Every structure is written in structure tokens, then in C-alpha cells.
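A single protein chain has been omitted; all remaining protein chains appear in their positions.
Take a look at chain A:
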Amino acid sequence: MPSDPAPARAVGEHVEARVPEVLDAASPRARPGRRREGGGGEKGGGGAAPSGTVVRTEGLRRSYGDARAVRHALDGVTLTIEAGELVAVLGPSGSGKSTLLGVVGGLDRGYEGRVELFDRNLAKMRDRELSRLRCRQIGFVFQAFHLLGHLSVLDNVLAPALFDPEWPDLRRRAMELLDRLGLADRAEDAPGQLSGGQRQRVAIARALLQRPALLLCDEPTGNLDTEMAARTIALFSELHAEEGLTVLAVTHEERLAEVATRVIRLRDGRVEHDGRGKQGGRGKQGGQGKQGGQVEVGS
């Protein structure tokens, strides 16, 4: 991976200096009339004090293959994630981490069991409702960044606004995010001109554009070198701490677990461990070490 050419500045200091301004601009109160649809209401979003249950799964199962050779990527996962938690989901490859993220994010609807997002049953939501929920309440950060090479950095960050029914003008918000993430001077550059770390920060800015209540991260440090991975982890920690953002991060990165309020370990599609992270925080203890995820966690 290319090293990050961005100024080697302590992310923590950076965030300390900038967060309050961004939060002011990002607050729902700063945008009167802005609706929060999809069942989440105002909770958890945009720096408001988060509360309530954000994610709840019961007996979640996701299978692939046919009847002769079925494989359960998720096999009866039951868990609850409260607003404001920073949850690290760890596990070996093939343990079902990314599948869990896809299901919880409403990207994968071929599951069995029950999944609730912001107290709404995903199975009963129509595509339009679910898409609106993703647009306004959920931010995604992917290992592969998934930036659009034909667009500038700024347009990449603004991509979610295109699909907002209100098509809000969020250029100022986008620029503030880029500024906060140290990329304001690269706004008109193409993603191909950026390092891996910078690209991931662009992806994070895109995920934060709509002031989501839930940030879903799939191996966010997987394509980053050690230094950038550390910075990114610190950034998530700061976002969680300062904005009260609920973060569900799937990772191999043990260092992420160190800043998490809660750590869930998956193996063979089941919850192997679910417990408080080193940061403790608002994470609640659940049935640690219980196999099969049969015990509801965090409630």
C-alpha cells in the first residue's frame, strides 16, 4: 500500500481542534426542516445524544448454495447494538463478519431470522424505505474504498446527496468534512491521485455526509499501511467519542478492538464472544463466550 503523503499530524489533535465546528454545522438543528425518515427519527444522528437500540438481530441466518451443499455464512446470530456503541466485530476470514455487515446495512436481504434497524423490521421495509434509511441514517466505509474514479474527491463525497429525495446542497458540509480530514486541498483531484489512506478518508467523509446515526465499516483498515491504519482507527474513535456515532466495524485489526466499547468475535457464522472492549464505554456485557449467538447481547 502506498504511504499516506498527508501531513503527519496527530489525528487526535486534529479532531480536537475541528470537531466542535463541524458538529455545529452538522447538527440537525442547524438544518431546520430536515426530515429523518426510515424509523430512526432524530436519534443518534448528527451529534445529538444517541439513545435506544440501533440494531437488533434474532436468529439471523444467511445461507449460500443449494440444498445439497448449503453453507451458513451466518448461523443464528442474535445481538443488540445500542446507540453510541463502537462495536468491533472480529473473526477469521469466512466467519461471516462482512455478511453480518451487509445484512445489518440492508444491502443483503436474503437472510432468515429477524433484523431490526432503528426499531424497524428490515424484512417489512420496501426498497424505497430501506434505500432512504441507508441514504440518511447509515454510512458505509469499505475496505476497497469504492470511490468513483471518474469523479473528483468532492463529487465522491457528495454522491449520497444525489439519491436523497430532497437532493440537498451539501457542498459546504462536504468541504467541511474534507477539511476536517485534511483533504480540503485535494477536493478537485481524482481519487486516483490520492494515497490509500487519503482515499479511505474520502470514503469516510462520504459516509459522514448525511450525518448518519450508524456507521458500518467493512475492514476499514484492510488496505492501509500500519501508520494509516492507526490514524483511521483513531479517527473512528474520535468520531464515536465526539459525535456519539454508533459504529459497527468489521475488522481483522486487533487495534480497533482496543478502542471499541464492545468486541464481538464471530466464528463459522456464530457469535463466539461478545463482551466489553477495552474502552468499555456504553457497551454492555452480554453472554460472553456463548456459542451460536443464542444469547441476546447488549439488552
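Assume a contact is a pair of C-beta atoms (placed from the backbone, for glycine too) under 8 Å apart; a residue touches a chain by one contact, two chains touch by 3 or more; residues count from 1.
Convention: contacts and distances are computed from a predicted model.
Name of the non-displayed chain as stated in its UniProt record, restricted to "ABC3 transporter permease C-terminal domain-containing protein", "Small redox-active disulfide protein 2", "Anti-anti-sigma factor" or "Hydrogenase": "ABC3 transporter permease C-terminal domain-containing protein".
With the whole complex as reference, residues 98-99, 102-103, 105, 107-108, 127-128, 131-132, 134-136, 140, 142, 144, 146, 148, 150-151, 159-167, 206, 210 of chain A touch the missing chain.
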